[in-house]
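Only one protein chain is missing from this complex, and each of the others stays in its spot.
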Amino acid sequence: MTTTAVPESIDDSPAPVTADEERRRHQRREAWRRRLPLLPALLFTIVVTQVPFLFSLWYSLTEWTIVPPSDREFIGFGNYTDLATNEFFRSALWTSVLMTVVSVLLSVVLGTALAVLLDRKFFGQGFVRTLLITPFLVMPVVAGLVWNNQILGSAFGVLNWLLETLGFGSVEFVSRFPLWSIVTVLVWQWTPFMMLIMLAGLQSQPDSVLEAARVDGASTSGIFFQITLPHLRPYLELGVLLGSIYLIQVFDHIDVMTGGGPDSTNVPYFVFQRSIGGGWRFGQASAYSIVVVVFSIIIATFGLRVLSGLLEGEDAA
Amino acid sequence: MTESNPIRSFLLGLLTWFIGLLFFFPVFWMVLNGFKEEADANTDPKLFFDPTLDRYRDIASGDQGLLSFGEAFTNSAWAVIVSTILVLILAVPAAYALSIRPVAKWRDVLFFFISTKFLPIVAAILPLWIIARELDILNTRLVLIVLYTAMNLPLAVWMLRSFFQEVPRELIEAAQLDGASLRGQITSVILPIAAPGLAATALLCVIFAWNEFFLAVQLNPVDGSTVPIWVTSNVSTRGNFLARLSAASTVATLPVLIAGWVAQKRMIRGLAMGAIK
Partner (left out) sequence: MAQVRYDEATRIYPGTDIAAVDRLDLDIADGEFLVVVGPSGSGKSTALRMLAGLEFIDNGSIHIGERDVTLVPPKERDIAMVFQNYALYPQMSVAANMGFALKQQGIPKEERQRRVAEAARILDLEPYLERKPKNLSGGQRQRVAMGRAIVREPQVFLMDEPLSNLDAKLRVQTRTQLADLQADLGVTTVYVTHDQVEAMTLGDRVAVLESGKLQQCASPREMYSRPANRFVAGFIGSPAMNLLEVDGGDGSGVALGSMTVPLDGEVGRSVGAHPSVTLGVRPEHLALVPSDGDRTLPGRVSVVEDLGSEAFVHIDVEHRGETTQIVVRGEGESDVRRDDNVAIGLGGPIHLFGPGGERLN
């Protein structure tokens, strides 16, 4: 590159040094003027979300029980080596992965299908959309309780009544298949959310492109797979991203449906059980949560790459 | 899309209706059960029965458990409304600084905000519990207000930035030339244009805060408990509770349900638009 940096060329211009200094000062002031509106939100977020995390990091290196009260004792990576061999933790980790991945994938696929169905003109379109969005708005605790008692429940559940009426035996869904019962409720709640994102994507598709494709003789399925789906890609990514953020942290459904158990305790619930939920072993629980953070960071790195794709081309200020 | 085949079109419409009703059924069933006697609810599913408002009277009187609905509702309302207002007060200027007159590393800052959503709350709950205990704010509304603000702030910044991004740049420049201050630009130019987005953002914050259970149950199990905790308190180990629980669930869900129905289109626009362009 042959372009000379500007500051140098200023130096040998006859302009007095003070003007140059003034320009720099002006730029610094301007930078701060831009930063100022950001600072309250940034500081608040750092204090409330990052500081506790640092505490967790410190706790995780200690042996510390609250009930019965014990002194905090530094034990280095002891909790982490325990953890590597802890069968329950590994099972919780596996449950977490399974629960998140299956729920996200199923709701994205179902949500996309429903969005395509809804994106056609038919009688009562708006009303059906309202019906479909409803599960997302239901309080998670309520969703868990309603499904647990009134749909899947073996005593008075509608599904079991239906099975019996049709001549099949009733099934103790929640106790026999705890993980899949919870996943069902999660999919029920998150499919509408995915559907709405995909609907936004479908509606943002310019008609002219579809018309051009039809004029070119593409079939309906050809149009969907070759034009619509690529167009939906960023929306799919956004859906997966937001879904993962929330579904990896599922707690409420587990708490009200199974109260934990070998197949339904995910990592958040596990940490809860080992600490505030009755274990009171804060040192060890902190180590678990740090591991969750590490896993989350792995997912986040992937997720943030998706985000940076979304933000591409927005650089011009 | 225009469908060439009317029969196919009709069948697909019918299918969509069927799936819509299927998805809605649990909510319908919950509302229905809330109007039953316990005897009618705790048996084989009944579609026809003598409706009663007694369950709603039961939950209003709050004879079971320590937490009354009024108390829980007041606590929830405080936590939800105050935290949402705080979120907007913090997020509006931040979104301005990330979109309209962006700071040098706006991208990194936005990533930071979003990345905090990846940090599982569970990783912070123990220190939060201990800090809250030290500050003596366990079982108070304050602790939930602070945490709900932090919980919703990243999403609000993200959404508002998208909406602000849609405000034509020239309008803000015109306001700058016309002599408007930062506050003037925001209140008289940006917010009137981004008002639908602001409403959608506020609504999503309200929904997430109203439905929040984890933090509430960890930090405020005794006092300052919120509606979700009150709902679970209607689960009884003695006797039948299904009808009563249904009534409670209906009451707890209704405010968000209505708000969401009214604003469904805008909400999603807020999440999807601007972020993807």
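Going by the order they are written in, the chains are A and B; count residues from 1 in each one.
FYI, contacts are C-beta pairs under 8 Å (C-beta built on N, C-alpha and C of every residue); 3 or more make two chains touch, one makes a residue touch a chain.
Note that this is a predicted model, so its numbers are computed, not measured.
A.B. asks: I'm checking contacts with the chain that's been left out. Which of B:Leu12, B:Ala60, B:Ala180 or B:Val235 qualifies?
C.D. replies: Residue touching the chain left out of view: B:Ala180.
A.B. asks: Per the definition of touch given earlier, which of B:Ala60, B:Ala77 or B:Leu171 contacts the omitted chain?
C.D. replies: The missing chain is touched by B:Leu171.
A.B. asks: Which chain A residues touch the hidden chain?
C.D. replies: 1, 3, 6, 9-10, 13, 19, 22-23, 26-27, 30
A.B. asks: Which parts of chain B are in contact with the chain that was left out?
C.D. replies: Output for chain B: 104, 168, 170-171, 173-180, 184, 188-189, 192-193.
Just so we're on the same page, only the chains that are shown with their structure count from here on.
A.B. asks: Roughly how many whole angstrom separate the Cα centroids of chain A and chain B?
C.D. replies: 15
A.B. asks: Which residues of chain B touch chain A in the complex?
C.D. replies: So the residues of chain B touching chain A come out as 1, 3, 9-10, 12-13, 15-17, 19-21, 23-27, 29-30, 33, 41-45, 90-91, 93-94, 96-98, 101-104, 107, 109-131, 146-147, 149-150, 153-154, 157, 165, 182, 207, 210-211, 213-214, 217-218, 227-228, 231-232, 235, 242, 245-246, 249, 252-253, 256-257, 259-261, 264, 267-269, 271-273, 275-277.
A.B. asks: Per the contact definition, I'd like the list of chain A residues that touch chain B in the complex.
C.D. replies: For chain A paired with chain B, touching residues are 31, 34-38, 40-42, 44-45, 48-53, 55-56, 59, 114, 117-120, 122-124, 127-143, 145-147, 149-151, 155-156, 158, 161, 188, 191-192, 196-197, 199-201, 204, 210, 220, 234-235, 238, 242, 245, 248-249, 251-252, 255-256, 267-268, 271-272, 275-276, 282, 285-286, 289-290, 292-293, 296-297, 299-300, 303-304, 307-308, 310-311, 313-314, 317.
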